[in-house]
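Here the complex is missing a single protein chain, while all its other protein chains stay put.
Chains: A, B and C, in written order; residue numbering restarts at 1 for each.
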Amino acid sequence: MPAKERKLTVARAMAEAMSQEMRIDERVFVMGEDVGPLGGVFGNTRGLFEEFGEERVRDTPISETAFMGAAVGAAADGMRPIVELMFVDFFGVCFDAIYNLMAKNTYFSGGHVNVPAVIMTSTGGGYSDGGQHSQCLYGTFAHLPGMKVVVPSNAFDAKGMMTAAIRDNSPVVYMFHKGLQGMGWLGTEAGATVNVPEEQYTVEIGKAATVSEGEDVTIVSLGMGVHHSLHAAAQLREQGVSAEVVDLRSLVPLDRDHIFNSVKKTGRLVVVDEDYRSYGVSGEIIASVVERDISILRYPPQRVAYPDIPIPFAHHMEQWALPNAEKIVAACLKAIQPDE
Amino acid sequence: MPAKERKLTVARAMAEAMSQEMRIDERVFVMGEDVGPLGGVFGNTRGLFEEFGEERVRDTPISETAFMGAAVGAAADGMRPIVELMFVDFFGVCFDAIYNLMAKNTYFSGGHVNVPAVIMTSTGGGYSDGGQHSQCLYGTFAHLPGMKVVVPSNAFDAKGMMTAAIRDNSPVVYMFHKGLQGMGWLGTEAGATVNVPEEQYTVEIGKAATVSEGEDVTIVSLGMGVHHSLHAAAQLREQGVSAEVVDLRSLVPLDRDHIFNSVKKTGRLVVVDEDYRSYGVSGEIIASVVERDISILRYPPQRVAYPDIPIPFAHHMEQWALPNAEKIVAACLKAIQPDE
Amino acid sequence: MNPTLEQKQWMYRHMLVSRLFEETIEKIYLEGKTPVFNMANGPIPGEMHLSNGQEPCAVGVCAHLNKEDVVTATHRPHHQAIAKGVDLKKMASEIFGKETGLSGGRGGHMHLFDADVNFSCSGIVGQGLGPAVGAALSRKMQNKAGVAVSFFGEGAANQGAFHESLNLAAVWKLPVIFVIEDNAWGISVAKETATAVDRNAVRAAAYDMPGVYVPGNDPDAIFVAAGEAVSRARAGDGPSLLDIETYRLAGHFMGDAEAYRPEGEKEDLLSKDPILVYEKALLASGDLSESDNSDIKERAKREVDEAIEFARESPFSSPESALDHVFA
Partner (left out) sequence: MNPTLEQKQWMYRHMLVSRLFEETIEKIYLEGKTPVFNMANGPIPGEMHLSNGQEPCAVGVCAHLNKEDVVTATHRPHHQAIAKGVDLKKMASEIFGKETGLSGGRGGHMHLFDADVNFSCSGIVGQGLGPAVGAALSRKMQNKAGVAVSFFGEGAANQGAFHESLNLAAVWKLPVIFVIEDNAWGISVAKETATAVDRNAVRAAAYDMPGVYVPGNDPDAIFVAAGEAVSRARAGDGPSLLDIETYRLAGHFMGDAEAYRPEGEKEDLLSKDPILVYEKALLASGDLSESDNSDIKERAKREVDEAIEFARESPFSSPESALDHVFA
């Protein structure tokens, strides 16, 4: 199979990026729970232990405070740790080391200390894992200064952004969605498993991408939401509506220009976010457009976001609450021509 | 001095509310670091130890994870704990117990378990306490479902909302701004120290208040920002501009109607927030208005918020970055008539 | 104090109910997940952590507890819930996500709450310790009967919450018992690579509290150690730590290939199945007659069958009711 046609899952793309970078940069190492022989609960470190051994691929105790803190100390001392926080939901046991140290030490040191660490963490629900294993928390991480925050939606970006994240001299929080990983046991959105070049490359952090061009409405999303949005765009096309889908890819830095230019073209905005609705990504995207020029929006912007409720276990409740293509279609139609 | 003319600091108003409720409800108790004989680093538990003793006013070890968790367990078992997190900046060491348990147990239990706990925590900077002791983090708490979040701006609200918070059967995060506390050693915004009735009363959680009426522009703010906004409104009045100032008081629930109605009247919106600008309160307020009806806003809404940078120690840098009346005046003028 | 005949039979029966319950859940869990295993499918979606092999810890401790006593448990909670007397029908129904479940399906297998018997559990490692301390504090302050028990794994003993909670319980001398179910694994990570000491019991000294190691995964031995700890707590003498050797006979969760286990471990553990060992011992000592045994087994089977049937036949709540119960 020629290289350009090689399809990889997001999990394998992540592992490949790490492995290729570890080959050329001795300072890079991986730590976290079950990242060793198991290869990561979500498969993204598979093969690394076998290739690099237990020194550079370290299983940790269930001590997130210690190993996140250790990542800060190791990064400040010249290493380039990649640390896994197995589920983003666990951030509450170790966030101090992340948001007060990893994110701020460069600033506090006046630029004299860099903290080139990558935190990779799984997000998202949809498979009934209950309210402590299904959250996205994109807004939580993006709100606090000093960390870059990226959210790849497919394997190509996953590899390129992982390489970029490892090479970045600032801390990067790399949030991957479980439903895109390509782990059989979780079910995978097919669109996430795409062609991935064998060679190393980077996808610039801070740049959004238009993944489907359109004229009538701009759908801004990230991660799993991009796929729902693409499905919605396909359905809309059948109804004669041309939707443009923007994949944010990076929340910090946020590509405000890209969003603005798309909305300027279409005049309508729908934001799709699997994170909680209020005080998060969806509000910021909307505000960032209207504070710049409110006249470009013809009708009220719409949000398709997770409601402000904990995530219920039961399949039918959770699915009811999650964003999906149907809700996005309805929101787009409303954004285009609200019934007044 | 007749009761209605009795002025109290926010700190004393908080202590009075707790003490009055503790007298009539045996289940209420206070715990945290230095809440006992010291009376709280910010004075809000002064006198409680003397009145209620060490059983009900408990100094804790510096073990936030344990005592926040303990608050959850005690509340579920019928007590009504008031817990102090000395600075909100410390949430990173104990957030799991807060956002994953305190906030979600009612939901996870299908309503069979209540967690009537109050977390009181100090916010805000302005006195050069550096980047780990000056944050607001309003957006961080308000983003996550299951906790009510209140932010009083003066002693009257502080007392009434504390009483309401203690009586609420849901967890309430009570965020008080250090610059409003009335602790001499911190400097205090004079407008926060107001008349407070001696008797018990409640201020309903979830209702915003218009603290200054106006016609030309709506300034929405909370906590310390309310005072900056009032000063700005006074300056604007001299320039012939009539600004309406809305004090949110509560972030969760958010009084969207109140905000909307004010903006509908004035046609212009400025949001003032000492928390970090992106993915926080300011974006949510703006989005909540425009998603409902974009036509009521004549010009782009403006934000005066803390930039997306860690908080610098040096006085001149910090003051430069903080919201203040001058910035609000400028934003209002821009909101009213942008130079295009 | 050694268990009485009645207590032994109680422990045996509850171990059996737990085992049978999980064996049934295990089968149902796989419905809709074959040939392609996708966690999102079937009547019971999501993660499923079974406790087979760890039943002795639950019964040995809970044999000393009443309804009023508080238990906080973990992501692997079935055996503890059953030993604590959680309503089996509502529990099964919750695991199916049904309206008649403990929480109407909002919690699920990792979030079982039964306020009637003061049981709760949760999904983050080490999360239950603080709440147990708080429940114990509540009892002490209210001068109300009842102790609190927090169950957790040896992996959780490396969380900060362990340290903070044990210290807090000790300085406030609270009626709480911390119970480590040491199954030697935290998912794929072996205890010896994660924990600096051979036995977590020694860590009790860091909090000036008794720490007892109980080897053998034996209900009677656990009963004895737990009895002392519970009495101590009831007498107002403060907290204790129990460090119990146990075995996880299955994977961390269903779908776990268990490739990380050393060769032969699984077979060895299965050969030491604590329920079979206990059954044999009870029969040999005469604490259990053959006919008692079949009665107990039948009763256990009936209870489990009824619970599962109840769950199967219960309706789902309306999807929109997902919005309910966010606040009190």
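One rule holds in what follows: a residue touches a chain if its C-beta (ideal position, glycine included) is under 8 Å from a C-beta of that chain, and two chains touch if they have at least 3 such contacts.
On a predicted model such as this, the values are computed, not experimentally measured, just so you know.
Considering the whole complex, the hidden chain is in touch with A, B, C.
Note on the undisplayed chain: of the listed residues A:107, A:201, A:260 or A:320, the one touching it is A:107.
For the options C:22, C:114 or C:164, the residue in contact with the chain missing from this view is C:164. Of B:129, B:247, B:274 or B:291, it is B:129 that touches the chain left out of the display. Checked against the hidden chain, the listed residues C:207, C:260 or C:278 yield one contact partner: C:207. Touching residues on subunit B toward the chain that is not drawn are 33-34, 36-38, 41, 59-63, 65, 89-90, 92-93, 126-133, 184-187, 307-310, 312-321. Panel shows subunit C; residues 158-164, 166-167, 170-171, 193-197, 202-203, 205-209 of it touch the chain omitted from the view.
Taking the complete complex into account, residues 27, 29, 55-56, 58, 60-61, 63-79, 81, 96-97, 100-101, 105-116, 145-146, 148, 168-170 of subunit A touch the chain not shown.
In the analysis below, only the chains that are shown with their structure count from here on.
Put simply, the C-alpha centre of subunit A and that of subunit B have 31 angstrom between them.
We define each chain's centre as the mean of its Cα atoms; on that basis subunit A and subunit C are separated by 35 Å. Inter-chain centre distance (subunit B to subunit C, centres taken as mean C-alpha positions): 40 Å. Each of residues 65, 89-90, 92-93, 131-132, 308-310, 312 in subunit A touches at least two other chains. The multi-chain contact residues of subunit C, meaning those touching 2 or more other chains, are 104-107, 111, 122, 124, 160-161, 326.
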